[in-house]
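Everything below concerns the one structure shown next.
What you see is the complex with one protein chain gone and the rest in place.
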Amino acid sequence: MAVEMLGYIEKPSPVHRLTGTTKLIGFLLWTTATMFTYDTRVLLILGFASIGLFLVSRIRFREVRFVLVFTALFVLINALAVYLFEPEQGVAIYGTRHVLFEGIGRFTLTAEQLFYLFNLILKYSVIVPVAVLFLVTTHPTEFASSLNRIGVPYKVAFAVSLALRYIPDVQQDFRTIADAQEARGVAVTHGPLLKRAKHSLNILLPLLFTSLERIETVSNAMDLRGFGAERKRTWYNQRPMTRADYLAIGLVFMLTIFSFVVTFYDGSRFYNPFS
Amino acid sequence: MNTFTTKQIVATGIGAAVFIILSRFAAIPTGVPNTSIETSYAFLAFMAILFGPITAGLIGLIGHALKDAILYGSPWWSWVIVSGFVGFGIGLVSRRINIEAGGLTTKGILLFNATQAIVQAIGWILIAPVLDILIYAEPANKVFVQGAVAATSNILTVGVIGTLLLVAYANTRSKAGSLKREV
Partner (left out) sequence: MTIQFDHFSFTYRSQSEPTLRNINLTIEDGERVLIVGPSGSGKSTLAQCINGLVPFSYPGTWEGDVRINGVDARTLSLFDRSALIGTVLQDPDTQFIGLSVGEDIAFALENKRVARPEMHETVERVARLTDVAHLLNHRLNDLSGGQRQRAALGGVLVEDANILLFDEPLANLDPLAGSEAMALLDRLQRETKRTLLVVEHRIEDVLSIPFDRMIVVVDGEIVADGHPDVILSDGSLVRAFLREPLYLSAARWADISIRPEDKPSQPDAFLNLFERQPIVSRLSEQMPEAPPEVSPSLELDRVRFHYRSEENVLEEITLRCAKGTLTTIVGQNGAGKSTLAKVLSGYQRATAGQIRLNGEDVTKQSIADRASRIGFVLQNPNHMISKHTVREEVRYGMQALTLSADEEERRLEETLRRCGLYPFRNWPIQALSFGQKKRVTIASILVRKPDVLILDEPTAGQDYRHYSDMMDFLERLKRDGMTLLIITHDMHLVLEYSDQVCLLQAGRIRFAGEPLTLFAQESLLRHAHLKQTSLFNVARHLDVEVQPFIHAVIQAERKERAQWL
């Protein structure tokens, strides 16, 4: 059963060589910048920069295609929903109204709405390459130590590592349980809604008890090896920060500052070409 | 943070893994676009009662963020936060229900359902839309309709499946001492 999920992809690239901490900080700053800004120019710059990074990382488009296609589809549907709910949202934001096409009833098409939807799509899109990049260039063993280094308590950081460690095991459990149910003629993947909801309980319960058992044995195993008594811990997979790391963090930091300045210098987070 | 036991940490990690797998494989589409029965929230509510607010809050945050990341490329922060909030909020009554020691009473079931309904209503109808408006400047009526649909579906899911999970779990706590072989 092949399930497509994003995971680490080994490549000899400068992005891979950066420490997990650097990539985590970069990812968080980038996310913050795109969350606040709605300025078209900033979004475009961030967008081109993220495509540039993608090229440097030597990750090929087809290796992550399924995620990108899925996200693109989602973003387009979302934009369509926004239009159906509020065809005049752009007018409300930009304060002018240039009608391009009268349409039927409330469904007019204005230049403002088009521009707003373009920005909305852009805003959702620019974060994706960076997020994907962060995931596929950071070895999972570096996740926990990186989170810990930027200030997340180590116990929480370790829980993230455990989640990554046990996703394949839980997936295996789930598949086995679902197959066993299907063998009894209990269809969980098709059939009427109510029946499926009822049947889903027959998978949920075994999965729940299997997982509770697993929680117990794993926590015993960790206790027996002295987990959690100290206030801090060291990390086997932490790598020392290099010049390149500081340089990368500095660059992303400056880019973030720049995006904030450009976005907010006129008091509005929207870039308005209509006024 | 020092009261965070090893068992709670492991429950957070493995719980997040289960949350991810359930959202990926055990969501049942309802026929209404973008709305499905998310069995993962029934599981989250169960873990909240069993392990308390911090563990469940973290399961929601970590589980949802990782799920978005590995399946869709990027976490959808506004809804990630709500998942954490839902886990945390339901977990607040875990001590009062105390399923490990006291079993599950009708009063417990009612308390659980009242809490999950209130917490999820706040989360999906208030927090999620407001964050979507603030971050993405999406139209208010769209995000509130989305929130209301999510709230209804998730409250029902947790109300039915979540309650059944709790009942089934409480049943296993019954003592074997009274059991007799029958001929």
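First chain written, first letter: the chains are A and B, and each begins at residue 1.
Here is the rule we use: a residue touches a chain if its C-beta (ideal position, glycine included) is under 8 Å from a C-beta of that chain, and two chains touch if they have at least 3 such contacts.
Note that the coordinates shown come from a computational prediction; the quantities given were computed from them, not determined experimentally.
Among the residues A:107, A:209, A:246 or A:264, only A:209 touches the chain that is left out of the figure.
Residue positions on chain B in contact with the hidden chain: 168, 171-172, 174-177, 179, 181-183, in rising order. Along chain A, the points of touch with the absent chain fall at residues 1-2, 140-141, 161-162, 164-165, 168-169, 173, 176-177, 179-187, 201-203, 205-206, 209-210, 213-214, 217-230, 232-238.
Going forward, only the chains that are shown with their structure count from here on.
One simple way to say how far apart two chains are is to compare their mean CA positions; for chain A and chain B this gives 20 Å.
Chain B contributes residues 1-2, 4-7, 9-18, 20-22, 24-26, 28, 30-31, 37, 39, 42-43, 46, 58, 62-63, 66, 69-75, 77, 135-142, 145, 160-161, 164-165, 168-169, 172 to its touches with chain A in the complex. Contact residues of chain A toward chain B in the complex are 3, 5-7, 31, 35, 38, 64, 67-68, 70-71, 74, 81-82, 85-86, 89, 93, 116, 120, 123-124, 127-128, 131-132, 135, 153, 155-156, 158-167, 169-171, 174, 178, 188, 193, 196-197, 200-201, 203-205, 207-209, 211, 214-216, 218-219, 222-223, 227-228, 231, 270.
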